[in-house]
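Removed from the display is one protein chain of the complex; every other protein chain stays in position.
And then chain A:
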Amino acid sequence: MTRMHTIEVENVTKEFGSLVAVEDANFQIKDGEFVSILGPSGSGKSTILRMVAGFETPTTGSIAIEGNEVVGVPPFERNSNMVFQNLALFPHLTVAENIEYGLKQANVDKETRQKRVSEMLETVRLEGYGDRQPDELSGGEQQRVALARAIVNEPAVVLFDEPLASLDRKLRQHMQFELQRIQAETGITFLYVTHDQDIALSISDRMIVLNEGAIQQIGTVEELYNAPMSQFVADFLGDLNAIPSTITDLSEEYVTLDTSEGTIDIELDAGGRNENLIHSDGLAEGEPVNLCLRPHEISLQTEPPGDGQPSVTGTVKSRMFRGNEIAYIIETRWDEFLVIEDAGNEQLTNGTPVHLTWSRAGTYLFTPANGTKPNPKPA
């Protein structure tokens, strides 16, 4: 028997009146994967999740769970369970009764139900909490109950609609580890929706980045972080500083950019990051391009760099101490740049004129986005 994908989403579009919430979404999720759908609010990520769960119907396209088409199948006949944003624990039932609910609907006999419930309480580390009411539990404990309720029936996939958003940072981090542990223990496929790139980067195997209803890029967290295909993805997965420029010369090995602070040569075969430049294939001389730099890749110095190393100038605007590193806001002619340096380096005072340099490998070239919507490139 061939192994099906747990979830296959094919050409799914969802319109609410004239609003296109999701536009031609295509992706597959393998059995046992932990995948995040990441996007700003209003990007359509919850709509995708609710279509998989069966609470919304796609306008066009098809969704399959374990190889079975589910469009038109009501939520109670789908092999998926959801952890809701507000958790939606049944207030009139105890913790154990909440977890038992799905088993009862599946007509599991009472003995097995009790056994499964106590196993679940153990899995989510809530032994002895079975007789409590949900509102007697802390936020983190309620999250665990919601999770236990969603995995007790061993569905093909558990869907998460940003349930950790309401927790404080420390508890959220703790729950992220718990989610990973439980996913590894149970082997159930997890599909997690969030607007928080830190959560998505830290918990998932693969990410689907969404903007304004359209999928921007799909890949492992490393791929998306290191080789983003658009400025939107790069910016969303970590801060990005952009220097607007125009291509003045293009050859096999070099591209020459004209910025309002002189010309900068970028080597095109500089190793790993070349990937990014290749993605700007098709660009011709005279076209605009953004030279983008991650905050960690920039170094600050008070003296101008020698031997033709590219640099731009700016002024220190403010400085934030962050323990082992220092974040600087640098006023440049384009925008305020965020630069992060090791705390061991010489500290610069506000108002100091500085030169910003970067390693060759630390640059990204992107076509400037029109508004907030970059041009997605097919994978």
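As a convention for this text, a contact is a pair of C-beta atoms (placed from the backbone, for glycine too) under 8 Å apart; a residue touches a chain by one contact, two chains touch by 3 or more; residues count from 1.
In this section, contacts and distances are computed from a predicted model.
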{"item": "From \"Zn-ribbon containing protein\", \"Stage V sporulation protein R-like protein\", \"Electron transfer flavoprotein subunit beta/FixA family protein\" or \"ABC transporter permease subunit\", the hidden chain's UniProt protein name", "value": "\"ABC transporter permease subunit\""}
{"item": "Candidate in contact with the missing chain, chosen from A:T6, A:T123, A:N153 or A:N241", "value": "A:N153"}
{"item": "Sole contact to the chain not displayed, among A:A106, A:A165, A:A184 or A:M320", "value": "A:A106"}
{"item": "Options A:G72, A:P91 or A:G187, residue touching the unrepresented chain", "value": "A:P91"}
{"item": "Absent chain, residues of chain A that touch it", "value": "53-55, 74-76, 80-82, 84-86, 88-92, 101-102, 105-106, 133, 135, 149, 153"}
